[in-house]
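Removed from the display is one protein chain of the complex; every other protein chain stays in position.
Moving on to subunit A:
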Amino acid sequence: MSIKKWMLPEGVEEALPPTSWELEDLRRKLLDGFRRRGYELILPPLIEHLDALLTGTAQDLDARTFKFTDPASGRLLGLRSDMTPQAARIAARRFRDQAVVRLCYLGTVLRTQPDALGGPRSPRQVGCEIFGEAGIEADLEVIDLMLRTLRLAGLKKAHLDLGHVGIYRAISGKLALDPDDEAVLFDILQRKSQPDLAEFAQARGLKPRVVKVFAELMELNGDVTVLQRARETLKSAGDPVQEALDTLEQVVRKLRAEAPKLPIHVDLAELRGYSYHTGIVFAAFAPGHGREIARGGRYDGVGAEFGVARPATGFSADLNELLRLAQ
């Protein structure tokens, strides 16, 4: 065995001075800021029953959640891999009588596999969630908090990426595709691969109408003028698509007014978290870094598993990563 006792497992990090102090300073500043904005702090447990953990934003995390059997009850437990479902459970149980709940959290989560090549398996997740507000004001508030979090961490030049999963959902719903075909098309869309689309369409004999709409959707990305282009391209796509475009336009207009210098990119084929998101989705990027550094969006209907279904929106980021990028 060439693995020495002092070595940490792959993707597992520890914070030592001076980084540990910087993390602690940042943690205090962030939580103070969230508190001033009316967010309640929650400190959810490290382990929970697995079925409660794998809900909402974590339903895709089954394969990436550490699991073990509880010797006391024989039930399967999971180590938290995302704190958002824990926030949803707490909002549904503890704050069920409150129409609107604002929660924030900060703590380490564990994953069996990193999110991206070479990424951490123990991110320090920070996030805010609003439950019970369906309007775009809540989304804007969360985007503002996300950008503020990046600024406090020292990342001043963030780019914002905006999308809306309702557009793809409405379009693919109307096409009534074979589920196997839809899975392949979804994968092609994620990679914006026009050549693969053409090849698959030919191999499967897909209708030209289907191919056209997917080819167009893959091209609907760029600066905010994409929204005008989408109005034209998707004009016969039905009401839900028009409503999604309305929402994005309103969000862009407000962001332009509040943060005129913020670079905004719109990508209508961005389907991050498609299985649980229901509306607007967003992510932050930083120049010189090849991956998103914070993400979030709307996931209405959350909490149904716990008895109270409510609209919800929120963001999360890895504090360790933000600090590393800012240095």
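Assume a residue touches a chain if its C-beta (ideal position, glycine included) is under 8 Å from a C-beta of that chain, and two chains touch if they have at least 3 such contacts; residues count from 1.
The criterion applied here is as follows: contacts and distances are computed from a predicted model.
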The chain that is not shown, which UniProt protein name from "Phosphoribosylformylglycinamidine synthase subunit PurL", "Integration host factor subunit beta", "Large ribosomal subunit protein bL32" or "ATP phosphoribosyltransferase" does it carry? "ATP phosphoribosyltransferase"
Touching the absent chain in the whole complex: find that residue among A:51, A:70, A:223 or A:258. A:223
Pick out which of A:35, A:191 or A:212 touches the chain that's been left out of the picture. A:191
Name every residue on subunit A in touch with the hidden partner chain. 116-118, 159, 161, 187, 190-196, 218, 221-223, 263, 265, 267, 285, 287-292
